[in-house]
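With one protein chain withheld, the remaining protein chains of the complex are depicted in position.
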Amino acid sequence: MSRLGLRLVALGYLALVLLAPLAMVFWRTFEHGLAPVWSSLSDPATVHAFKITLLLAAIAVPLNTIFGTVAGLAIVRGRFPGKGLLNAFIDLPLALSPVVVGLALYLLYGRSGWFGGWLTAHGYQVLFAWPAMALATVFVSVPFVAREVIPTLRELGEEQEQAARTLGASAWQTFRRITLPSIRWAVVYGVVLTTARCLGEYGAVAIVSGRIVGRSETVTLRVDASYQTFDPTGAYAVALVLAAIAVAVLVAMTLTKPKEQTA
Amino acid sequence: MTRRALVLLSVLALALSVVTGAAARTEGTTLNLVAYSTPKPVMAKLIDLWSKTRVGGGVPFTQSYGASGAQARAIVAGQPADLAFLSTGLDVDGLVDAGLISPRWEKAPYNGIAADSVVAFVVRGGNPKHIRTWSDLVRPGVQVVTPNPFSSGSAKWNILAAYGAQRKSGESDRQATVFVRQLFRHVVSQDSSGSNATNTFLAGKGDVLITYESEAYAALAAGKDIHLVIPKQTMLIELPMVPTKTAPAQARQFISFVQSAPAQTIFARNGYRPVDKAVLKKPALKKWRLTYTGGSRTIFKIADPIFGGWRKADRVWFDPSKGRMVAIEQQVGGPTGAGG
Partner (left out) sequence: MPAASVTAGRLRASAGARRGTTRAALLPLGFVSSFLTVVVVLPIAALAWESKRQGADSFWRVVSGPEAVAALKLTLGAALVVSVLNAVLGTVTAWVLVRDAFRGQSLVNAVIDLPFALPTIVAGLTLIALYGPRSPVGIDIAFTRTAIVLALCFVTLPFVVRTVQPVMQELDAEMEEAARSLGASPLAVFRRIVFPNLLPGILSGVALALARAIGEIGAVVLISGNLPYRTEVSSVFVMNRIESGDAAGAAAVAVVLLCVSFALLLAIGGLRFLVTRHERV
């Protein structure tokens, strides 16, 4: 297959599946001009929704970054039984549809759930408050950092770390000075993907948030609410902001990344 | 360095969220309204009006809108609620079963209903396919949009209305059930909720959408190019608003307000049929009176003997394993049914 042929196939596929929808989002948002876009974005409920969404991301991203890095190290470098199982469990959140995540959280923390009774009796509100929303957001974004770190660690090999150990470095020193810098870009990329996933989460959070206007609505729930009240422009406007944030970060990363690094 | 920053960030995030959570606990009475998805605009007006009254002033509201069944389930799972405004009495019965609402909720004024609507058809502007009756829905080539009855309260109203219309035209139970099956052969999309079905229709799919009359008026108000048709025989959709057992006294006061003339007038102006029929006599509402009471129509309710109330109808039609709709879905869509 010629170089040009391959290029056409790839770009054609991308255009059909990816670029056309992106263009559509832009068009639909600005179809009626800037005014309706601005009014929907400056709505206090929308502003609050952005705050809630960013807060949830601020909880989920650091947690999953630490988890993903440590788990990735454990899977690639560690020696213990059940590694395949751990690996599969990390990927499972990808397979579970968000509605089911919501159901599972109901089963755990609902009024008649496993922990619900005890929690309510002691005054802790998990469901329909930020803890459940955080749990849902953390759940759906578990895989991303690990998925970036693992192949990079595999490609890198252990030689440098072995060398450091024989020279007397402790495990923590080895990690901080050798391992971490070499997987830095993989971690950063994983963080971007995790953040994007947190911002875009809808199904699971919708079920456990209680959808309280101005209090527990996330940006994606605002998109849904706008759409339900026949305000598609408002819905697209908010969605576009979400996508723009993530794509902007991706573009910036790609342009500033050193050429030798892997994607 | 990065790690320290990450730890700091997460601590900050947790602190922030605790603070905002604490701030959310307001002093005094707050009324928590948990409602189905479409009455949001009209509730905004009602709450605004109520806050200007003597009893209503200074009582803040929290509002939550979502699909009726999902909202009911959330309340059962522990969502704080003082007022439940749902789209079927069936969802309220679910709350009764969970011990959250008095079993005598239907003994309240107006049987606990805040407003009514009817099952209606929405067609393309100009009604190009001349759809007027239930029989028109099963004409060759007519495509129908209605939600999935196992997930949507709206769909349940639609199916019971289709069945009831046949019974009121003199058909037997068996013939009417056969009609529902015929209808579903024409269904081209079964969305998970009434709102999704409306949006599917507005996106261009299908010739006719079966939905609430109030939903149609909301779409018209948003400038959509559609036409509303109310069939001659149709079902009354009764929208219950009930207080929970733990609700403060202000909840009942709000419901009384909602059933009073000023609030009922607002309902009427927003496409809902008022339960207080007297408000329709006002000259300002003449247009609406003609819409709501015009034409010789047969409008039947869920309490009608052909249904025997929500619990019985739900068991007969929508039981997940033995309901009539299970068989109909299989006959229409399964390997032995037509379609693809």
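Some notes on this structure:
As written, the chain order gives the labels A and B, with residue 1 at the start of each chain.
Definition applied: contacts are C-beta pairs under 8 Å (C-beta built on N, C-alpha and C of every residue); 3 or more make two chains touch, one makes a residue touch a chain.
Source: prediction; values computed, not measured.
Contact with the omitted chain, checked across A:37, A:52, A:119 or A:138, is made by A:138. Only one of A:17, A:35 or A:121 touches the absent chain when the whole complex is considered: A:17. Among A:58, A:133 or A:196, only A:196 touches the chain that is left out of the view.
As for the chain not pictured, it touches chain B at residues 67, 69-70, 73, 94, 148, 150-152, 187-192, 196, 199-200, 203-205, 318, 320-321, 326, 329-330, 332-335, 337, 339-340. Although one chain is not displayed, chain A still touches it through residues 1, 3, 6-7, 9-11, 13-14, 17-22, 24-25, 28, 63, 66-67, 70-71, 73-80, 83-84, 86-101, 103-108, 113-114, 135, 138-139, 142-143, 147, 151-152, 154-155, 158-159, 161-162, 165-166, 170-172, 192-193, 196-197, 199-203, 220, 223-224, 227, 232, 235-236, 239, 242-243, 245-247, 250-251, 253-255, 262-263.
Basically, only the chains that are shown with their structure count from here on.
Within the complex formed with chain A, the chain B residues making contact are 2-3, 6-7, 9-10, 12-14, 16-17, 20-21, 24, 32, 34, 37-38, 40-41, 62-66, 70, 73-74, 76-80, 98, 195, 199, 202, 218-219, 222, 224. Note for the complex: chain A touches chain B at residues 55, 58-59, 62-63, 65-66, 106, 110-111, 113, 116, 120, 127-130, 134, 180, 206-207, 210-215, 225, 227-231.
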